[in-house]
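Removed from the display is one protein chain of the complex; every other protein chain stays in position.
For chain A:
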Amino acid sequence: MILRILTAVLMMTLLSGCWDNKDINHRALPIAMGISYQEGNYEVFLDIPKVTEKNEGIQVISAKGDTISSAIDHISMNLEDQVDLLHLKVIIVDKAFATRGLDEITASIIRSRQVSPKTMFVICDEPLNRFFERINNPSNGDGNEIYDFFQKNAGWNPEIAYTPVWKLFRGIHSYTNDVVLPIIQSGHSTAIQSVGAGILKNGKMVERLTNEQTLLYNVFDGNSMQGKIEVMGKATVQIVNSRIRNQSRFVSQKPELNSKLYLKVIVMDAIGNPSMEEIKTELQGLLQRVLNEIFNKIQRVQADIFGIGQHFRDNLSRDELAQWRTEYLPQVKIKLEVHTIIRNTGNLKLPE
């Protein structure tokens, strides 16, 4: 009997999970981390919300180091709390770092298991110290803007690219998948403003997309919820549903992709008095033009952000697939057809 009780007590102490525990008030939990790279030196910025009764804004701390983790260690050393990256939501890198390549940092995030692979990657268009200074302005709000900006259930918009760390990691190692990362800068009347997206090939930034192109990229990639498109001088429509059908084949040794994009839209605004047909043709023309622009761009820089190569997995052997970006992607003929249905025109009628 005594043995049983002893074992039970021993298990209760062992199983309590309170081993080397640090209380939450002794932890600093950054929600955003900025990393800038200059001549072999990393500068790390941590965006830590102040936990007080009044929730008064955020605290930005920065340190330099040879590696990212040594910079974080510097911060942890000089801070009264322990830095805990468990709840990090956004990682902001500057252009110089993105152009040099994000493969090492991605690998160390995936390795560490402290930072979640769902963390967002973002490129900043201005020097990070200025960016953090300006978003830290107390008139901007409670300091969580950078977090809310990228949350799908808060401030995210279909014009903004959405790429978590694991997708970037896949893009670095995959033969047929590249990613786009959002590009932001501090805004004039809002804390943050979106200025498009960067195309990353194997983790290195090679090209940029504008906001409009990013929206259509999102539409074509299948996450377009509620995006609004302005049809030049005619109308504004909102996408309510989109579906893509792709057919891949080889025609005389050259890959060919036939894409059909089915869009359902509702009319939000009409300028002048355009007919339904006019809006439709105008919209189809616009989509075809912008998407072809993007296709030309990605074929030039050989970055497969749409995962076009995925459709040819059955036609190519693995060795050939490994050459996909350089050998086949520039040769792909993409035939795009856009079919639109205007589902309704709101409370007002449009001429037939």
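By definition in this document, contacts are C-beta pairs under 8 Å (C-beta built on N, C-alpha and C of every residue); 3 or more make two chains touch, one makes a residue touch a chain; residues count from 1.
The working rule: contacts and distances are computed from a predicted model.
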item	value
Omitted chain (choose from "2-hydroxyacyl-CoA dehydratase", "Ubiquinol oxidase subunit 2", "Glutathione-dependent formaldehyde dehydrogenase" or "Spore germination protein") - UniProt protein name	"Spore germination protein"
Per the touch definition above, residue among A:K50, A:H173, A:K254 or A:K333 touching the missing chain	A:H173
Candidates A:I110, A:I244, A:M276 or A:V338 - the one touching the absent chain	A:I110
Hidden partner chain, residues of chain A it touches	4, 7, 10-11, 14-15, 19-20, 87, 110, 113-114, 116-118, 152-153, 164, 166, 169-170, 173-177, 307, 310-311, 313-314, 317-318
